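One protein chain omitted, others in place.
Here is chain A:
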Amino acid sequence: MRKPDGKIVLLGDMNVGKTSLLQRYMERRFADTVSTVGGAFYLKQWGSYNISIWDTAGREQFHGLGSMYCRGATAIILTYDVNHPQTLVELEDRFLGLTDTANTDCLYAIVGNKVDLSEEGASENWEKEGHSSGPVGGGCVSPKVSKQVRLEEAVALYKKILKYKMLDEKDMPAAEQMCFETSAKTGHNVDLLFETLFDLVVPVILRHRAQGPPQTVDISRYKPPGPAKSGCCA
């Protein structure tokens, strides 16, 4: 198995559609999924690079695995469900902490999925009518509801993340470029999401090749000065 050149990790609460997004992109289809157990990964050939994409489990039970999956990540996709504001809150409260093991120059994308479920142009209406209308309570039974999370909130989170990571906004891709609203069901923005990331990941891979990964200690390579090995015939 060839070692991948870069790693992208999908994080986010259960049921937001991480597996569906990946399946839509890799297999060009939308089919029923079961809640992910543990994690799964895909290898994507992008140009001459092999990029591994990890799909993690959003279930609380597997939360502890997140840090390990994120270790050495080149990019992380934080996913929420545009119809469930809580899933965006969880990104900050529960998932952001897991990304501490990622590379210090890790890229972040924030993805609001399932836009197909909210009304066409719902966000505009919402803005015009102020914050009063929209079936906020009562669960999401009706097939078309107003979008509950505005893109601006994702943008705000993105900026917050950069602050939290002490990254300079100037050095990182703009929030507008890194916040997506997608639908795994219709495929809306899915290719854009992944391919934008791949394109951003490649220069990072090249930079790492040139300089070595920034501030990650590769303990596996460490060879202490020990007694010289004696050849078997000696």
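Assume a contact is a pair of C-beta atoms (placed from the backbone, for glycine too) under 8 Å apart; a residue touches a chain by one contact, two chains touch by 3 or more; residues count from 1.
Keep in mind that, in the parts below, contacts and distances are computed from a predicted model.
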- Complex minus one chain; that chain's UniProt name from "Postreplication repair E3 ubiquitin-protein ligase RAD18", "Thioredoxin domain-containing protein 17", "18S rRNA (guanine-N(7))-methyltransferase" or "Transforming growth factor beta receptor associated protein 1" is "Transforming growth factor beta receptor associated protein 1"
- Considering the whole complex, which of A:Tyr49, A:Phe62 or A:Tyr164 touches the chain not shown? A:Phe62
- In the full complex, which residues of chain A touch the absent chain? 1, 3, 37-41, 54, 59, 61-62, 64-65, 67-69, 71-72, 101, 217-220, 222, 224, 226-227, 229-230, 232
